[in-house]
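A protein chain is absent from this complex, but the other protein chains hold their places.
Order of writing sets the chain letters: A, B and C. Residues in each chain are counted from 1.
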């Protein structure tokens, strides 16, 4: 960390700041310039809230020099992480994968039809929610564990992996037999107790960026899982909230290459939540793959208009099949397969 | 709800939309204009995701006409809600109250000193966190239930009420004896399962606005608590995330009068999180009271520089005492007491 | 427009609103429901500030039904606009074009080298600024008209078109001989007098989205040019300001397909300003083409580190040549040439 003192800071103020830094376990180098004094601090600053130094008398600015995350940083594993699944599917390798399915699991018939078509078109994962947090208490809230059992059976029958959202610590244990990958939703990106518990499992976790989270915060959140010893973490860009209302969220496509540079973890794009509009899913899925996404997470439903949740952003099966054909060409154009 | 069809929408498209609306239980009135057709839908639209109609062929825009929340709306209780506590303190009445204390409960000595001075200066609540979610896994994480027991004892000794953050359903029951008011943090504003459970208690809940939540979403979240029969809900503005970095968050002072107009629930301002800077707490606390806040939630610590968390935004006790004197004058200027 | 009255609106309030609408030249249809009254207004609402009705007593919400823009709307020219240049280059057709060059014109040598390599790699336009608005008054401010003369000569020598930013009405006339396309920067997107004057020329105008502008506002701004009779308008997405700081701006890739759907005008992506980081330009250029961009605007400089402005986001010539090769493959993957 670097503390830049104000031009007119007194010696007493400077000593006060040095004392506070040392008390926090930081070793301090002082540079006295003609205009201002600069204090460089070295040591265990990752857990420090630097703002506490910023408000000390005489301080102009405090800058964090080293990344606040460690295990998630690219330097920790320069070759990149590949998350491997039982059936050999590898997220983060040369092949781009697709995770598709309805927002909510609703019935065996719909799920069967979805799984069959997703598999035939080249998808690897069946996605579907069993616990549905809805912003209105008057909306459909999900099938729960029976929904996951159904999903497991249907996915197995078609040779697909399963991914579903976990919302509470109490759901982790019961979900374990049914999911190949946990999904942590945007609203839970900073539910640190949940992340810590997921770090105790060895099951892959797809961690979605929060609606107003910076990429640094996303990486800090992943650190909670990684520091428990679970290195099977996949990051997901799903759009952030901005002032623009033409799309439900603003999908930050640049997050994909930036995360790939800052971190060794695989990165997935979710154009369904990223746009909230069925008609924008295909162009944004293509953009995500062109920008380097390792996988695409997309909502699809045999009767998309009548999906129990997220209907507006859910693809029809025909649209999905067309998209898969297009994504294959884009993947090839960036030197990958799908 | 109102569906505006595109100028060139076909009869088939219009019939399709009418069919979808009716299937959702909505009664439809059709107005065929010279330029475009407008469909007005009446019925149980509060739980509907209107975006599902927006993507139907031929639709230009869908507008929600009635508020998506009901119990939280001002019309439901035009006279306004007053949340009453055992010792007679009333939030939402003529008196403005102050809730003050450290971000985290750390030790009996610090808490004693804080409580004594808060009470003497005119505060009504002792605040303090026992479960501390931190964005870095390497930071201090709180004392847990023993911290709350300590807080209860100290508060009782000084005639103060207690408020502390609940982070999981499993914490509700154990916290009940120790807190007079639950606090739901910004990160949990859309933890709907937690809100639903809090709706089953009759203990007051202070619900903080999420970092990227609209006021409508805050009111929808309050609806989860209200619909369980717990009407003791207090809303809290604590700053939103914007591009501006001079303050940690941008405190949306206008949220206070807007919420007072839209809803009957009391509204509290939190200038500590709202600004993240000790030197901006006093002007923003005054602004909040001037704009109509029913209470102020503020972080204070006898040794603010060394607070275990949120040090940068925590007031020294002397600053707090000065602020209380100033707030009394502002409260009087808007026709209230403190 | 649709005015939804509050549930408890009085007849007097309803009549007041009807009167205000009629006074504004709007024809009103009244629908009296069991719960609330809805007023549908038909007529010249494009120039009305609907908020004036929203604050009338008894009004709950006012919704604009028809688009506030007309000439920019897709319906006005469903087949799409192709902007044609003297040498046969067409923006908005099957071919994706690239506009490249330094942020600022600095010297003949640098510009010659740039033009030669841009042309050889397949670029169509030489870009370069002569009037440089800088946020600090202490920074380089541009060469002016002599810079444009230089640009014209160099571009002609290499068979390239020229594009440069116009910042004031007084610059339009002197720039006419030197530029094939005016560029209006983000800061001038709502300089309506400038747009109106550009509408009086017949020279193509590339209109950049403002840093905090919605897509609707961008289209309204284009309307100022179109309504003067200049239909040669090209829209440009160049990133918006959000809370994320990992990139200088957040490039809203979805804006490209959304604009293509809402409007008939061609759309260009600017990954240099969109990210502000040289290392993110290539993935975002590819994403933009994958999402449907008609052209890419990119900063390139023979000695990018020492460019007089925007150095951080400027590509080296070798990076540019590599990008061009990659873009050709992506363009082919979406059925276009480059």
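Just so it is clear, contacts are C-beta pairs under 8 Å (C-beta built on N, C-alpha and C of every residue); 3 or more make two chains touch, one makes a residue touch a chain.
This is a predicted model, so every value here is computed, not measured.
By the touch rule given at the top, the unshown chain touches A, B, C in the complete complex. Which of B:207, B:256 or B:296 touches the hidden chain is settled by the complete complex: it is B:256.
The residue touching the chain not shown here, chosen from C:22, C:156 or C:305, is C:305. Among B:11, B:94 or B:279, only B:279 touches the chain that is left out of the view. Shown as candidates are B:126, B:148, B:240 or B:317; the residue that touches the absent chain is B:240.
In the full complex, chain B touches the hidden chain at residues 212, 214-216, 240, 242-247, 250-258, 261-262, 274-275, 279-280, 283-284, 286-292, 326, 329-330, 332-334.
Although one chain is hidden here, its contacts on chain C can still be listed: residues 20, 23, 44, 46-49, 51-52, 54-56, 68-69, 133-140, 167-170, 187-188, 190-193, 196, 210-212, 217, 220-221, 223-224, 227, 241, 248, 276-279, 305-307, 309-313. Against the chain not displayed here, chain A makes contact via residues 2, 4, 6-8, 29, 31, 33-36, 38, 40, 42, 60-61, 63, 65-67, 75, 241-243, 245.
Methods note: only the chains that are shown with their structure count from here on.
The most distant chain from chain B is C, comparing centres defined as mean Cα coordinates.
Of all residue numbers used at the contact between chain A and chain B, over half are used by both chains, marking a mostly same-residue interface.
For this pair, chain B with chain C, the centres built from the Cα atoms lie 38 Å apart.
Averaged Cα coordinates give chain A a centre that lies 31 Å from the centre of chain C. The distance from the centre of chain A to the centre of chain B, each centre being the mean of the chain's C-alpha atoms, comes to 26 Å. For chain C, residues touching at least two other chains, in rising order: 242-243, 245.
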